[in-house]
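Just passing along the structure, written as structure tokens.
Every protein chain but one is kept in place in this view of the complex.
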Amino acid sequence: MEQFMQQVVNGISLGSIYALIALGYTMVYGIIKLINFAHGDVYMFGAYIGYFCMTTLKLDVLPSLLIAMVCSTILGVAIEKIAYKPLRNATRIAVLITAIGVSLLIEYGTMFFMKAGVRTYPPMTGLMAQKFHIKGLVITMQQVLIVIITIILMVLLQFIVKKTRVGKAMRAVSLDRDAAELMGINVDTTISFTFAIGSALAGAAGILVGLYYNSINPLMGVMPGLKAFIAAVFGGIGIIPGAMVGGYVIGVVEVFVSGYLNSMYRDAIVFAILILILIVKPSGLFGRNVREKV
Amino acid sequence: MRNRLKTLINPNIIIRIISLALAFTVVQVLISVNVINSYLQITLATICINIILAVSLNLITGFTGQFSLGHAGFMSIGAYTCAIITMRYGTLWSFILGVFLGALLAALVGFLVGLPTLRLQGDYLAIATLGMSEIIRVVFVNLDVITNGAAGLSDIPQFVNWIWLFVFTAGVVWVIANFLNSSHGRACISIREDEIASSAMGINTTRYKVMAFTFGAFCAGIAGAMYSSYFYVIKPDLFGFLKSIDILVIVVFGGLGSITGSVLAAVLLAIMSTFLQAFSEIRMILYAVLLVAIMIFRPQGLMGSKEITIGMFNKLGNMFSSKKEV
Partner (left out) sequence: MPILKVEKLTKSFGGLMAVHNVDIELEEGELVGLIGPNGAGKTTVFNLLTGFYPPTKGEIILYKNGKEKHLQGLKPDIICKEGLARTFQNIRLFKDLSVLDNVRIAMHKNVKYGLVSSFFHLPSYIREERKLYDASMELLSIMKLDHKKDEFARNLPYGEQRCLEIARALATNPSILLLDEPAAGMNPAETAMLSDLICWIREKFKLTILLIEHDMSLVMKICERIYVLDYGMVIANETPELIKSNKRVIEAYLGEDVSDA
């Protein structure tokens, strides 16, 4: 039982990371119907920025987090402006291939400048190194931090999407881009804003993972990126609460598979879940079925 | 009447034979006078294998319009099957058996995966096929008894030489080209053009999508078998997501829906990588930039959906001769 609860705790920590990344996927897909393959690399970028803030600049965790989020935002918006915007009216396959290209460019660009090796985050000290022991469970300060920051960011996101003008614009554009444009919404700005929010969340996830696992490398974004996308599909792509739930489900499943079965099968099972969802209910847990108009 | 015959019997058939014979002779001569030395022969093998992979992926993605990101997975099935069989028996016949068994197994997996997933549209299919190839990879890592896990197999008997490569490459391209120039092939192409109209015209779209997918997987299996028998070392990581992207780059660069485009792109990109061998990171960066640049500035690739034909050379010739007159 204790082991079970411990796995749940670990799963929720990992799930928080996936949820944060999945939100960016789901928002971008909702608004321009693109699987932004480069999103996982924005997350990796956030982890590297955090690394620099904490080692070279010797900053604290929170300022590093903010800087990482800002830098990731800039990268995300730049990707959108440079690579995706010229293809607004291109075929879906063309945009998807571009996304793969951008992803490779960021990965190998980082590898070129940073070298391929693993970098390690500085060891935690003081308050950050605390561990809580509750009835045999071990909860680290990093895990607490991950969950708290994730919850804060999600609440903030809900507020932005539901209550602000840009949030309304985002929802309008994702429902019907042409109609939104006719209603005087600046579609380009709205899309950029969506990328900005998604990238900020991914950047936050990046630094949190750095704190949690300590080591980062240029290809670290590939797998979590794909899994976060699976989380988004699981919850119903385009649906924000769906991405959160999906993220936690995938995180918990993954931890359980590594804990009770064989960690080698971790990735395979997550992909098997994806294929299963796509076959059984392609619109996801919270999604509605949409038919192509004849 | 002449016109009718021209459309029916592929007018390029003689040209095809001549150009294949020419290509074979030129390369053979270059090998025998050692212009293509043993180092460049590796590039040659890469070109042949990539041609098989690219043309078969083009059949799925460029002609039938089904976006697959899992082609390397099918390749790995062919590679492992052939390697395991030849390592056990070590005869030439076992190699031939291995190639076909590998291709059949790849096709079987393609069929089983394609049947449920090909109902999905565009990017969902892409992710599903990507997931499938990752699952195949993980299975190979974990079947250590016969695949030796993540370390992979080495000392696979080397049967494949330039002649085998040529025969299989030419054969695959020939058969795929024939298929596309038949009523069954046109049924596939109509799905890319408009799936709804296609089913309204009596075409069982699921059947033809699965058929193209299975056929493509079969050919990828052949390519994998060639790979394992030529390079005699394989491991699961060689057939990951990046390999699938590699193949996709060739197809997109050559033009979705152009067989000759895929062949041309396979040659050009292999030459480019040979020059950049020492700088693998720069090579990947260049690949990435190339991919994005093609999509932004020339989304149809080198050839679009056109094929290189003799008529094209005539036109080109006329252009030059008319310029001279001026």
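Labels A and B are assigned to the chains in the order they are written; within every chain, residues are numbered from 1.
Operating definition for what follows: a residue touches a chain if its C-beta (ideal position, glycine included) is under 8 Å from a C-beta of that chain, and two chains touch if they have at least 3 such contacts.
Because the structure is a prediction, the values reported are computed rather than measured.
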item	value
Which residue of B:Q28, B:T43, B:N148 or B:S199 touches the chain not shown here	B:S199
Selected from B:L92, B:L112, B:V175 or B:M272 as touching the chain missing from the view	B:V175
Touch list for subunit B against the chain that is not drawn	4, 7-10, 175, 178-179, 182-187, 189-190, 193-194, 196-205, 211, 305
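Just so we're on the same page, only the chains that are shown with their structure count from here on.
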item	value
Contacting residues of subunit B [partner subunit A, same complex]	61, 67, 116-117, 119-124, 126-128, 130-132, 134-135, 138-139, 141-142, 196, 241, 245, 248, 252, 256, 281-282, 284-285, 287-292, 295-296, 299
Complex contacts: residues of subunit A adjacent to subunit B	33-35, 83, 86-87, 90-98, 100-105, 107-109, 111-112, 116, 222, 226, 229-230, 233, 262, 264-265, 267-268, 271-272, 274-275, 278-279, 282, 292, 294
